[in-house]
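One structure, as C-alpha cells, below. Some questions next.
Every protein chain except one is present and positioned as in the full complex.
The block that comes next holds chain A.
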Amino acid sequence: MRIEILGSGCARCHGLEASVRKALEMLGKDAEIVDVTDIQQIMAYGVMAMPALVIDGKVITAGKVLSPEEAKKAIVGASA
C-alpha cells in the first residue's frame, strides 16, 4: 500500500501524517508514506484544499485533518 500526503509541509499536513502513522500502528500494517510537496504533482490529483490523503493513487479526503480513528477507517476502506 502506498499512502501519499499532499501538502506543502504546514502544521495541518503534519497532523494528518501523524494520524495516518498512528492508524497504521493500530492496524499493525506496513505502508509506504510519501509526502508530496511538488505543486505539479499535487495539482495532478485535482485537489485544492490541503492537506489531502491519497491511497494507492486515489484521493480519499481533501482539506481535512483526520483523527487516527478516521484514518484507520480510510485505510481499511481503501484496502478492501
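In this section, contacts are C-beta pairs under 8 Å (C-beta built on N, C-alpha and C of every residue); 3 or more make two chains touch, one makes a residue touch a chain; residues count from 1.
Here, contacts and distances are computed from a predicted model.
Participant: What is the missing chain called in its UniProt entry, if the choices are "Transcriptional regulatory protein DagR", "Aspartyl/glutamyl-tRNA(Asn/Gln) amidotransferase subunit C", "DNA-directed RNA polymerase sigma-70 factor" or "Permease"?
Facilitator: "Permease"
Participant: Among A:Cys13, A:Ala31 or A:Ile75, which residue is in contact with the omitted chain in the full complex?
Facilitator: A:Cys13
Participant: Residues on chain A that touch the omitted chain in the whole complex?
Facilitator: 7-10, 12-13, 39-40, 42-51, 58-59, 61-65, 67
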